[in-house]
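What follows is a short report on a single structure.
Here the complex is missing a single protein chain, while all its other protein chains stay put.
We call the chains A, B and C, going by the order they appear; numbering starts again at 1 in every chain.
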Amino acid sequence: MADYVYGPGRTHLFVPGPVNIPDQVIRAMNRNNEDYRSPAVPALTKTLLEDIKQIFKTTTGTPFLFPTTGTGAWESALTNTLSPGDRIVSFLIGQFSLLWIDQQQRLNFNVDVVESDWGQGADLAVLDYKLRTDTSHTIKAICIVHNETATGVTNDLSAVRKILDKNRHPALLLVDGVSSICALDFRMDEWGVDVALTGSQKALSLPTGLGIVCASPKALEASKTAKSVRVFFDWKDYLKFYKMGTYWPYTPSIQLLYGLRAGLDLIFEEGLENIIKRHNRLGTATRLAVEAWGLKNCTQKEEWFSDTVTAVVVPPYIDSSEIVKHAWKRYNLSLGLGLNKVAGKVFRIGHLGNLNELQLMGCLSGVEMVLKDIGYPVKLGSGVAAAAAYLSNSTPLIPSRI
Amino acid sequence: MADYVYGPGRTHLFVPGPVNIPDQVIRAMNRNNEDYRSPAVPALTKTLLEDIKQIFKTTTGTPFLFPTTGTGAWESALTNTLSPGDRIVSFLIGQFSLLWIDQQQRLNFNVDVVESDWGQGADLAVLDYKLRTDTSHTIKAICIVHNETATGVTNDLSAVRKILDKNRHPALLLVDGVSSICALDFRMDEWGVDVALTGSQKALSLPTGLGIVCASPKALEASKTAKSVRVFFDWKDYLKFYKMGTYWPYTPSIQLLYGLRAGLDLIFEEGLENIIKRHNRLGTATRLAVEAWGLKNCTQKEEWFSDTVTAVVVPPYIDSSEIVKHAWKRYNLSLGLGLNKVAGKVFRIGHLGNLNELQLMGCLSGVEMVLKDIGYPVKLGSGVAAAAAYLSNSTPLIPSRI
Amino acid sequence: MADYVYGPGRTHLFVPGPVNIPDQVIRAMNRNNEDYRSPAVPALTKTLLEDIKQIFKTTTGTPFLFPTTGTGAWESALTNTLSPGDRIVSFLIGQFSLLWIDQQQRLNFNVDVVESDWGQGADLAVLDYKLRTDTSHTIKAICIVHNETATGVTNDLSAVRKILDKNRHPALLLVDGVSSICALDFRMDEWGVDVALTGSQKALSLPTGLGIVCASPKALEASKTAKSVRVFFDWKDYLKFYKMGTYWPYTPSIQLLYGLRAGLDLIFEEGLENIIKRHNRLGTATRLAVEAWGLKNCTQKEEWFSDTVTAVVVPPYIDSSEIVKHAWKRYNLSLGLGLNKVAGKVFRIGHLGNLNELQLMGCLSGVEMVLKDIGYPVKLGSGVAAAAAYLSNSTPLIPSRI
Partner (left out) sequence: MADYVYGPGRTHLFVPGPVNIPDQVIRAMNRNNEDYRSPAVPALTKTLLEDIKQIFKTTTGTPFLFPTTGTGAWESALTNTLSPGDRIVSFLIGQFSLLWIDQQQRLNFNVDVVESDWGQGADLAVLDYKLRTDTSHTIKAICIVHNETATGVTNDLSAVRKILDKNRHPALLLVDGVSSICALDFRMDEWGVDVALTGSQKALSLPTGLGIVCASPKALEASKTAKSVRVFFDWKDYLKFYKMGTYWPYTPSIQLLYGLRAGLDLIFEEGLENIIKRHNRLGTATRLAVEAWGLKNCTQKEEWFSDTVTAVVVPPYIDSSEIVKHAWKRYNLSLGLGLNKVAGKVFRIGHLGNLNELQLMGCLSGVEMVLKDIGYPVKLGSGVAAAAAYLSNSTPLIPSRI
């Protein structure tokens, strides 16, 4: 098998997904197909469904492992809980929330789009107003991305829950956790999230191919009456097979199931809280580097800083896509492009998934060299030094090696 | 990573999908994620989209590689070409055509179900009648499985085309080629198939995860006006990204793309016609063994014999699911269960994908031993002998080794 | 990477080594290099050295994992225990004992070669005579292959021990267990074996690359005065690093260490006694097939029958190498050639390592077809039937699946 674009050494993968897969997971997936109707696959699936709940911090939720991507997981969340024409409130704060809203509209929901500047979080004051004034409860759901991958903005979901509670509003809370779950602090039960979803290729550090959806009891209840047309993404078929103990209404990827098993084992070995801390460490280090370079974070306020992706604003005289192109062509470094409104204006550093400090330092050093090559007057070593000063103080010893 | 059900030696995988993956494909997939927005992935995708057309025997079709399963591919075929309420004719001849019909009905099409006995092919006389009498062309599509995986019945698609042509009927021809394409003779262009589809885990011999859909120009045209709600499965989004040359509206599985590349390379090395011949050889050998055992093929007439799966009818005093269970428990042999109407009555031998003669002989010998263990008065060696007599005459030398 | 000789489906590997590697081991080896001076590799090595002793059935032996092959393991066994000019008794019963004797002579030992017909076991009467008459104990070592891979002859090691004991002779007992250890019943301590050795690519079912040598306390003592020149194969260097707890005087293969760990885990899961029984089952089945074909076993008496390899004598009008060639060219089946004296006269079926009943049945069926193709009047199915009759009665359920 040819590699189309061979360069020596390892590719430095720092797009905000798909992310680096740990070797243990690659190994676990290195296998032939199996009969998914033998007793082995349901036995494996059972452990996965049980354990994945910990990642969502839920004990009452029901997880679904769809053979799909995040886009499919979105569709599953919406069509199982809502009926055509249903009014929903949805926050537009970047390219991925935009795409989800586009999907919501094409699925014939009646979407109240609440837009913010790209770089800002969801405008929760508007939400409060809308809920307060919606005394007849025409709003059926609130749709929000926990972390907008295009701008590196993390929304405050506990605040959303508080607003819903304060207004005693029964709307469902549907959360895109694609670039947050298993990396940022996410608490499905505590925050009363009704549907949360993510994709395997993000913080879970697997290949693309699993759209993981978790439904609260209230969401499951809603699915019984939701009239949106659905078959492939229908929870009902899954629930039927869960009951039978065979779990799969259609063929799953054997490889991804074993990969997920290995991935969860690693996650539990490191500890979810330690993973969240590690992401905070890497996010902070990245932001310190950006600051040291004299560049601006696309995220406008600290409260929205994302620990999984940093969108870096370049000066007007630089085309950020040239940075991305150059990084790949010279340094074997994959960075994220600016998308849509911020195309050409930002580039993105993904720092999520199975990643450690020195991998990030290699990336940050590469960004410095690219910036210099491209004509930005960066002081080489400045960002790396700022990040190192922070990391050398905060990085714990690896527990298994003490 | 534990294996839940370890047994020594290789598992003999003879379910009619997912099938054995060639080592070359397993190797090609043994890799980290990559940025799918770098120039490398579109370059790879371009070759895949071009080459996959050969598997469908089409030059005019447009292929889509959905990150989904066959069930999703069904949904994509239907929702992109039809509108709710559209009348379609669909043939119920086994469990998989049943499931597709269930999907069609849930997607709100108006389905004329044409049922046959399980073990028989589609009743084309009824089709002829329906088309002949449908002078106002209320029938928008004919839905048919090329090969019913539950009963081992192959339908005659060229006859379907002839009936459509004879009646000058403009209905679309939508074909489930899940257990046929890349194994049986399938000719999209010649037979005027409008949408053909398969799944990666069948004759293509990959893991589950790609729902491969190929649309004729007429189907593409239909998609412009089809009113079925769709987002994830919408061809329009793909076509938009095809035009841009980036190919993917959302994240593909990097591993499956490289796997498909390796798989296609193997297919072209062996030659599609040789692959079809090999499947005929293995199918014939299996049928000869079944005959020698004194058992009946679920497929009622030779014209419907399937070269990818053989459903074997067991005597009334035997529960076929015991055969499947026992094969797995004692001989590490995975056979297919009888499904729905034929549950307990048939077991299935899948003989499709990257498989050779001696692998099949191991399976056939295993079936003999299971039959004996379970109390059926089989003459040990009888089926293997019948198969061997045929195969030793018909198996060609391996070209690369001459 | 091109495959030079691609054929569809799985290659049926039935040479008596290298043998099939279980997927679990292939997975475990699918990894990058590691620093073998970090604490991780010694920790791993410690478990390997401890656990490998079980395979030799020794508690007092000291194992060495040389990065070499069986040939190197031979050299290590000899040079660490003997001095140039030392008199040794060595049995010539086939190509591999011949090669070992050649090595012994080139290493300047004074070898009493005790030759038997190829197809017979070691002539222990001669041994008895030699020991009895060697009152001055000029014989320093007895060298014997437990299982001669060229002819499928298993020697009776407990008888050798009894002869030594009866004659109260202090000669060292050096045993080539290359095609026996971990497949046949081998008891280092009970039989008073002083050096036993095997290669990773045989019954341990790993890739080639580890020459595993196990030394009794008496052998270790002998190594202190043995004057044969040695460096790479010197036990002394290993013992020095064992003491330091770093284990490796030079770089080991990280991949093989992890592979061995995974391999041992599988062996212990199945159970060594069960593995020995499985080999007996597969050996018996093979011999029944050979008999049913009307062919002769190269092994002349039942007491020497080998459960790891069967050498089949072909009629004089057939060249056995044509059988091997044809099997590979048409059926993707790898059989063993006849070597040296029996070249052209026998072909060999290896039935050792991680292998199960149906894999063997595929092979036996393939041999039948080859025999027929090549002009031998075999009754197709006869061998398979004989083997199946035996196996269907004797194969136990897979414990993990009950």
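Note that contacts are C-beta pairs under 8 Å (C-beta built on N, C-alpha and C of every residue); 3 or more make two chains touch, one makes a residue touch a chain.
Being a predicted model, the structure only gives us computed values, none of them experimental.
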{"item": "Neighbouring shown chains of the undisplayed chain, as defined at the top", "value": "A, B, C"}
{"item": "Residue in contact with the excluded chain [from C:Y36, C:F56, C:Y247 or C:Y390]", "value": "C:Y36"}
{"item": "Residues in chain B touching the chain absent from view", "value": "1, 23, 26-28, 30-32, 39, 401"}
{"item": "Absent chain, residues of chain A that touch it", "value": "1, 3-10, 12, 20, 22-24, 27, 30, 266, 269-270, 275, 278, 328-333, 354-359, 361-363, 365-366, 368-369, 372-373, 379-382, 384-386, 388-389, 391-392, 395-398, 400-402"}
{"item": "Missing-chain contacts mapped onto chain C", "value": "1, 3-5, 11, 13, 15, 17-21, 24, 26-40, 43-44, 67-72, 74-75, 84, 102-103, 106-108, 199, 201, 207-209, 228-234, 249-256, 258, 261-262, 265, 328, 334, 336-337"}
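To be clear about the criterion, only the chains that are shown with their structure count from here on.
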{"item": "Identity of the chain that, by mean CA position, is farthest from chain C", "value": "A"}
{"item": "Mean-CA-position distance for chain C and chain B (Å)", "value": "44"}
{"item": "Junction residues of chain A, two or more chains touched", "value": "1, 26-28, 30-32, 39"}
